[in-house]
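Yeah, one chain of the complex is gone here, protein chain that is, but the others are all in their spots.
Labels A and B are assigned to the chains in the order they are written; within every chain, residues are numbered from 1.
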Amino acid sequence: MPTTKLSRRAATAAALSLAALIAAPAHAQETFKIGLILPMTGGQASTGKQIDNAVKLYMQQKGDTVAGKKIEIILKDDGAVPDNTKRIAQELIVNDKVNVIAGFGVTPAALAAAPLATQGKVPEIVMAAGTSIITERSPYIVRTSFTLAQSSTIIADWAAKNGIKKVATLTSDFAPGNDALNFFKQNFTAGGGEVVEEVKVPLQNPDFAPFLQRMKDSKPDAMFVFVPAGQGGTFMKQFAERGLDKTGIKVIGPGDVMDDDLLNGMGDAALGAVTAHMYSAAHPSAMNKEFVAAYKKAFGSRPGFMAVGGYDGIHLIYEALKKTGGKTDGDALVEAMKGMKWESPRGPISIDPETRDIVQNIYIRKVEKVDGELYNVEFATFEAVKDSGKTKK
Amino acid sequence: MTTVFTILFDGVAYGMLLFVLACGLAVTLGLMNFVNLAHGAFAMTGGYICAVLVNNQGWPFFAALPLAFVTSAAIGAALERTLYQHLYARSHLDQVLFTIGLTFMSVAAVDYIMGSSRIFIKLPSALEGQFDLFGVGIGRYRLMIVVICGLLTLALQLILSRTRFGSRLRAAVDDPRAAIGLGINVPQVFAFTFAFGCGLAGLGGALSAEILGLDPYFPLKFMIYFLIVVTVGGSSSITGPFLASLLLGIGDVAAKYYVPKMGPFVIYTIMIVILIWRPNGLFGRTAAR
Partner (left out) sequence: MSAANDVSTSAKASSRWRVSEVLFWIVVLACPFLFPSRYLIMTDILRLALFTLSLDLILGYAGIVSLGHAAFFGVGAYSAGLLALHGIINEPVLALIVAGLAAMVLGFFTSFLVIRGVDLTRLMVTLGIALLMEALGERFSNITGGTDGLQGIEMQPILGMFAFDMFGKTGFWYCLIVLFLLFLLARRIVHSPFGLSLRAIRNNPLRASAIGIPVNRRLIAIYTLAAFYAGIAGALFTQTTQLASLDVFSFERSADLMLVLVIGGTGYLYGGLIGAVVFKMLQELFQAITPQYWLFWIGLVLVIMVMVGRARIHRWVLWLPNLVIRQIAGRKATVVVPEADAS
């Protein structure tokens, strides 16, 4: 019957098109897409640029093919506004079908994307934001930057042991600042120190002068400072202007305030500031020297800790993909990332298999002049520090 | 007790700085009735020019300051001749749209050319630190700001009230048609005034890098402060904006010192109360339109 003939032909056609349909996604999977969501405009833009630069540098060095897949970066600007982040992340996952979302300049942005990572089973690589709770919000979040608990507890212990008794604190009033303050206070008072003055400054802050005057009047041995990357310069300038450097008050804190890419602009006022952090451009390893030289050559400025977070973040994605042998589903990738260890420009680091947070050395550094430029010179190392914000629980 | 004076001094310095930054806007908005939200962009230009000259070309700071003024004024004059002058007669909404557009462009352009990090101007060491005067801590840099801005204010007041140009400007503002009839070249007067205001903003920008921080988002971040100065001060003279700047500066610094948690709160409350009390500003004319 003609109808059977026709239906047979239709069946063949259907089978063919079905094959084509199956083949099509297989073809599409040749590329591995990473949605990079960063603040490229607004007050946090310098964070975004450093990470973007570092990712570009890494891909230049290591090529853009891993385990047979071509890596494609889709860069999006969220201006550090969480609702933008959320929408962009959602569109990247739903429309662009990205395999990984990465970046996240500020904590609220990272948190906004967390439920999407869980729902979409897409790994979320946090390359900058530093509040402890972030990785607890989704089993798909892995962090390659640092947490403020890591550096704040270490500097607190160091200060308590090194003859600093009275400390005044100045922190920015948002989640990372509060984390830094609380962890510092907890360890510092446990070590026998006393916090004599506590000031929280608004995040958008034009003039530090009045706050600094308050600090000066409370006559502490040292000042514990946390301001987000980028504001450190203004702070140090005004610190010197107020003559606080002459009064013998030391500056201590997590390393954000002495960000490498601004350090030189701060002038000699910054000399002698002691901070605890995971990266210094002066880190004396061969790998770091090479990294700094390559970064300077490509972008004409010194890499800061944000750049390293981005560099390691993309490295982690590359390595995870290698380990899964090109398998791109989120669970396999996150599984591969857990417990991964490698040598980064900042030193040896690993991903804690339980918390998916970073485990790294924290260095105590002092600002010194090396070859006419200011650097954070490391002089003590605390090895393999976990995020104490979580190990407590 | 001495702390009070230090706070007062810091507040005065901050206020003076705001005045130099904003008084150009007071002139364009108050006298020429033009809403120039791009005013901060001229300030930023001056700041960046000063930074490039001092940091990269090795100019001394005090030589770079006048150039910051001149360049910003020149850019202001060029823009006034080519673009702004066509918009004097347009509605305020058009002016807002246009000048916000200009601001956006300047922000992105500076970001592209200079990078998005905050930059600093290398200061001569004579300006660094603080000295004690009868136990009151006086910042050297802030003292310089007070001196420069104080002199400028005096000069401005004299120019406006005593010189021929000042009277021409006042005539042009009060009644442009009658002024033209009297043979005053009104567009020229406006152009010159506009350029001068931009120059002052540029100078203010160069001076403020040390205290407020200079980055590409400067024009957007401080737009609100400029507007507050102008509206609170009123627009009939430059005394109003001057006093408003001082009030804002001292209020801001004192509030941050004594009630750090309520800092911004105090400023905005003062502003609203003043505007409710005197809708045309402290020294406004009743029919400021």
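Structural remarks
FYI, a residue touches a chain if its C-beta (ideal position, glycine included) is under 8 Å from a C-beta of that chain, and two chains touch if they have at least 3 such contacts.
Quick caveat: nothing in here was measured; it's all calculated off a predicted structure.
Shown chains touched by the hidden chain across the complete assembly: A, B.
Per the touch definition above, the residue from B:Ala77, B:Met144 or B:Ile228 contacting the chain not shown is B:Ile228. When the omitted chain is restored, the residue from A:Thr41, A:Asn99 or A:Thr169 that touches it is A:Thr41. Screening B:Ile7, B:Leu53, B:Val107 or B:Ala206 against the full complex identifies B:Val107 as the residue touching the chain left out.
Within the complete assembly, B:Leu87 is the residue of B:Leu87, B:Leu152 or B:Ala171 that touches the hidden chain. Checked against the full complex, the candidates A:Arg87, A:Lys289 or A:Lys366 give a single residue touching the omitted chain, namely A:Arg87.
By the touch criterion stated above, the residues of chain A touching the omitted chain are 40-41, 45, 49, 75-77, 81-83, 86-87, 90-91, 94-95, 107-108, 111-112, 115-116, 119-120, 173-175, 202-203. In the full complex, chain B touches the hidden chain at residues 29, 83, 86-87, 90, 92-98, 100-109, 111-112, 220, 223-224, 227-228, 231-232, 261-262, 264-265, 268-269, 271-272, 275-276, 279-280, 288-289.
Operating definition for what follows: only the chains that are shown with their structure count from here on.
Put simply, chain A touches chain B in their complex at residues 41-43, 45-46, 49, 199-202, 204, 206-207, 209-211, 213-214, 216-217, 230-231, 233-234, 237-238, 240-243, 246, 261-262, 265-267, 269, 301. Taken together, the chain B residues at the contact with chain A in this complex read 3, 6-7, 10, 14, 108, 111, 115-120, 122-123, 128-130, 137, 139-142, 210-213, 215-217, 221-222, 225, 252-254, 256-257, 260-261, 263-264.
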